[in-house]
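Yeah, one chain of the complex is gone here, protein chain that is, but the others are all in their spots.
Order of writing sets the chain letters: A, B and C. Residues in each chain are counted from 1.
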């Protein structure tokens, strides 16, 4: 009997399994720990933290859509101080591996956040969520602007030094995703997270206005999985050496396998946890079975397998 | 009892109802006429026709996805000569209103097609499908390139003269949709069609390669409805005077109403006809009931109603 | 009395398969009895259950939340809980169409429970529509503690009043209000509250129903000593505290407002702390 190597790496960070939570879909981790042991998954990706506490967007903050949902949370959170004082130590105590997601409204805020976490131990990597409005440029989302994306990542890289792997999370709402990806890799991203939610809207037929308090929201769930697979495939084809943390509509092992074959080295589970609090355990278990059944001896052998040459 | 005015206009073209077929989802019209009378709907939008006959993409050409599907037909069709000789006369004989969709691989091909149809009678409008690869620019899709989009529409406008309304169909796969929209309106588009399919991919878990013959495909169906509503809302907000033919995941009257409140003056039904050949009749009937129930006396009063000021 | 700010998921919550023991139409609602085994001992009045809807290949990806109406231990089915479901949209309609014997994927008990007074007090229970569901289980508990239990139920029309025979026995009095006058008195369930407050007839109000009803009650008791425990109903994506969609602006003792999750810091909340005026408001201010 051969043993199967399920481990994965994102830059210099090693994880025993490729299944992660998705930022903003596991709160600080405590709530899911009621259903399974956090150290049994690859890592907890924390919800994006900003430098100050934030109330977020007005309610309603969600709308269910066919095989998906829209959310407009608006990065509600306690801010970096409280995060470092309360949430992070708790996760470390659980022996969970932690990827800290950071978000900012200015290039400077990202760098400030990087400075706050660079010397904290127990962090495996930092995920830079650049799908935020840039207050210095008419609220244009950083991730939609190749130049602003580079500047954010450059700032984080320079502040954080060479130690902590930087995973940059990109938005699919762009004309040329490989171009943005190449730009941030150029200035020091070690890995890419693909994809953030797709911009959408639902009109409430009673009020006859946009349903969400924030008007538009981010579409997630199985509905967007084909978009995620395409994005991962495109970026892996353009940058085959850059590891990808894939996500978007994964709710079973077969879904995770699709993303891995397309080029993802790890898979985050977001919305699926809302409908099924044990989704991470289930996906992890099913994925392993599917890989073994296909004769793979390691996860890494399957990464990007859909790109192999015709024989 | 008041009468309800269900009619709509796109540029100078008038239609008795706002429900249309979607290009490529009703073939030449004949097949659906088995299930209902084509003159009872707003108009038939024909599948995009090119100057020469085309085989299209290799099979498999479709994959079902959660609440959606991917297609990669590759504009299979008989070419403009056969279209004008066979398909169009048949539709006119049925007393159907007809919107002819054209597609090309070069700016010149679009103009050539426009020249072929400009003097043909029985056409209500032309829909310019610019979601095609531009062979003169590394296969970059026209609709993803503001400059190429403008040049295509400019060429069509100049060739066709001022008579026939031009509806330009845009792709949602861009960073800045209102910018592209404004560009084509600037050079003579009378209306906009939103949205074409969203680029996606499915990996076949047996072959462990992209499932579609054409690798990537276009995502359509209910899964993309929130993206369509957002696109229509954004463009209507930016260009409130430009009529929009909305589409994307509409399969019931309530879905159509969402698009109309967001800013669509007409609604095309694509993928829904595959699952339900009488979808157009059903949507048309339900939409009317919903509008009447909400106290509207005309369709046009509901167009963009979700944008009204707070009272 | 009621411990707010639990800020962590109900410790007793678990995910399991529950089978439908019975499904009966009651007025415009469906009464569903689910077999939940020993979990029943953890289900307290005010807690809710989150149910996966639509079957195997459903396009509905989120669970639906329902208040636990009553619990019981029966000889034939072991622990069971009762739900009162209004067939509204596609999820609840699917649930109401599930025949006896169907299996449901559920997570329960979730959320906070109504705080039970340690002394016998005068309790007023106010329910709107299916909001009356959890009040009957609560009434039983209060009755056992020696409380005086008065109940007010309201709805737009008689078919939407849920007031089972057995349940009525747990209350000292029950008054029904309908907006169309088709059952009980014509009017709103909040109409008689002011007089009761004036008469010192109430120590604690327990309420469950539409948000405007809860807000109205909070307003009525403002400035009095009356404790108002209300079960709120915000739209929830996860029900277990991970998504932040279900938040409400709630003040703490120092008057500082935060956006609390109604799935884990609620659904039962202290009505005097909920900032009703700020619900759904844009307040992009930092704390």
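Note that a residue touches a chain if its C-beta (ideal position, glycine included) is under 8 Å from a C-beta of that chain, and two chains touch if they have at least 3 such contacts.
What you are looking at is a predicted structure, and each value in this text was computed from that prediction instead of being measured.
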Among the displayed chains, the hidden one touches A, B, C
Using the document's definition of touch, tell me which of B:18, B:42 or B:68 contacts the absent chain. B:68
Tell me which residue among A:222, A:263 or A:277 touches the hidden chain in the full complex. A:222
Touch with the missing chain holds, among B:16, B:53 or B:188, for B:53
Tell me where the left-out chain touches chain A, residue by residue. 66-67, 222
Footprint left on chain B by the chain that the document does not show: 24-27, 30-32, 34-35, 47, 52-62, 64, 66-69, 71, 73-74, 76, 213, 221-222, 251, 271-278
Can you list where chain C touches the absent chain? 54-60, 90-91, 93-94
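The rule we apply is simple: only the chains that are shown with their structure count from here on.
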Hey, which chain is the most central one here, using CA centres? A
From the mean C-alpha coordinate of chain A to that of chain C, what's the distance rounded to whole Å? 35
Distance-wise, how many Å sit between the C-alpha centres of chain A and chain B, to the nearest whole number? 34
For chain A, jot down the residues that touch at least 2 other chains. 66-68, 221-222
Could you pull out the residues of chain C that touch at least 2 other chains? 59
